[in-house]
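Coming up: subunit A.
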Amino acid sequence: MRKRGLSFLAFLGTVAVVLAPAAARAADTVDIAVIVPLSGPNATVGEMIVNATKLAVEDINGAGGIKSLGGAKLNPIIADATNDPQGAVTTAERVLSQNKVAGAYGLALSPLTTAALPAFVKHHVPVVTSAISDKLVTPDNGGYLFQIAPKGTAFGNQQVEFLKFLNDKYKMGITKAAILYVNNPYGTATEKGIEQLAQKAGMEIVLDSAYPENITDASPLVSKIQRSGAQVLFPVSYITDASLILTGLRSADSHLLVIGGGAGFIWPPIGESLGDKVNGLISVASWNLDSKNVKDESKLSGVTQRYQKAYGTFMPEQAGEAYAGISVLAAAIEAAASDDPAKVRDALAKLHVTGGGGAMMQPGEVEFDENGANTHVVPVMIQWQNGVPHTVFPESVATAEIVKP
Partner candidate 1 sequence: MTALLEIKGIAKSFGAVRSLVDITFSVEDHSIVGLIGPNGAGKSTLINILTGVYAPDGGNVQFAGRNLGRIATAERARLGLVRTFQRPTPILDLSCIEGVMVGGLARGLSVGKARNAALDILTSLGLREAADQSPRKLPTGHLKLLDFARVLMLAPRLVLLDELMAGLSFSELEVVLGAIERLADRGASFLVVEHLLDVIKRLSRRLVVMDAGIIVAAGEPTEVIRDPRVIEAYLGDEAGAVLVEAEPAPVSSPLALSSEELISTPFKSAGTGPMLEVNDLVTGYDGIEVLHGVDLIVKEGETVCILGANGAGKSTILRAVMRQLPCWRGRVSFLGEDITNVKAFAPAHVGIGYVPEGRGMLASLSVRENLEMGAHPGGARAAFARNLERVLSLFPALVSRLGDAAANLSGGQQQMLAIGRALMGSPKLVLLDEPSLGLAPQIVSHVYGALTELKSSGQAILLVEQTVGKALALSDRAYVVDGGKVVLTGPSDNVRSDKLLRDAYLGL
Partner candidate 2 sequence: MIIFLQSILNGLLIGGVYALVAMGLNLMFGVMKLVNFAHGEFLMAGMYVAVGLASLGTLPGAFGMFGIYWVAIPTMFVMAAVGLAFYLLLLDRAARFGESPQILLTIGLSIGAQGLAQVLRGSGFKLVPNPINGAAIRFGGLNLQLGPAIAFIVALAATIVMAWVLRATRFGKSARAVAESAETAEMLGIDARRVYIVSTSIAIGLVGLAAALLIPYQYTFPNVGQNFVVVAFLAIVIAGLGNVVGAVFGGLLMGVMQSLTASYFDLDLSTAAIYLLFLAVLLLRPQGLFTRGRRTL
């Protein structure tokens, strides 16, 4: 009996510890939750988002905060969604039940989003996310999820469109495609899109194979590709496997066309590690720092430069989406003229952003359909040129000429 008492003490102790920070909260601020993976293999994603969030909040508050709330300042409450769904749920519950937040941004990964969503629905807090799974934007999501990034299948679509475009432009006559994807939600989602559309486009899929996360050696995959006789490779990979595949191909002296599936192929580390060998690499991206909508808007391009200055790398896609997402959220609060999350949700549903930070997302405007999908957004194709990814497709947002692969 004594020991049980003891354990309850321990429990109460932690209660105290946790309630403490919740107590302090200035009156003229609007809290928003930023819940992203900050530990485990995907922590990098979280860090990019947090970096961008800081810039966005800086700008919004610098521009006088939420005017409709008497210039209340935006106050991001950053929390670690960890790397597993259980962690995401408890974190969401922690943040949502200990703070009165007007809205939330983050989660970023489909499993975390799927698991944590019910908590947001229960607390009636809208969450803007950069997770790309199509499954998220269905009537099941309770109407509290707003997906600012393009749908997973849209990426495949764009990659295939781009290939067609290349075929026409350079008469490459590419017909045999190989798909190589990491065996996780992100990989499988993207792969579906590529596979369906490639067939529609009359491509022959000569290789369509998954590989586990955390591989330490890609050379078997490379020999697989070579054996398949593919002319173009659509790899969907994170940073380590992306690098292994690229170096593997190079060391095998293979010159087939690679159209990367985002993530690993566009994050700063790949550029740093490959040096100038990275130039010419092509990939799809959910956002890029020199798309027309960013480049032509000095404010926004200024943001990308500040990011470069503050964090030492160019502004990656996750950061761009985050900046847009936070701004959109702010715009919704502004429109709702209230920090009541339910009202903010309704505002988000009606919202049509055409300027300000929200325009960071290509093509420069954001609108959500009844399932919370971003109706305007399309993925962009980038090509690494002198160490930085440049937007080369679609024409609507392209700012750089393609260097023939």
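How were these picked? Simply put, all candidates are chains of the complex that A comes from, given by their letters.
Following the convention adopted for this analysis, a contact is a pair of C-beta atoms (placed from the backbone, for glycine too) under 8 Å apart; a residue touches a chain by one contact, two chains touch by 3 or more; residues count from 1.
For clarity, every value in this text was computed on a predicted model and none was experimentally measured.
Undergrad: Using the contact rule from the top, which of the candidates 1 or 2 touches subunit A in this complex?
TA: Here subunit A touches candidate 2.
Undergrad: Taking the touch rule as given, give the residues of subunit A at its contact with candidate 2 in the complex, in rising order.
TA: Within the complex, subunit A touches candidate 2 at residues 38-41, 43-44, 46-47, 183, 209-212, 214-217, 219-221, 223-224, 226-227, 239-240, 243-244, 246-248, 250-253, 267, 269, 272-275, 277.
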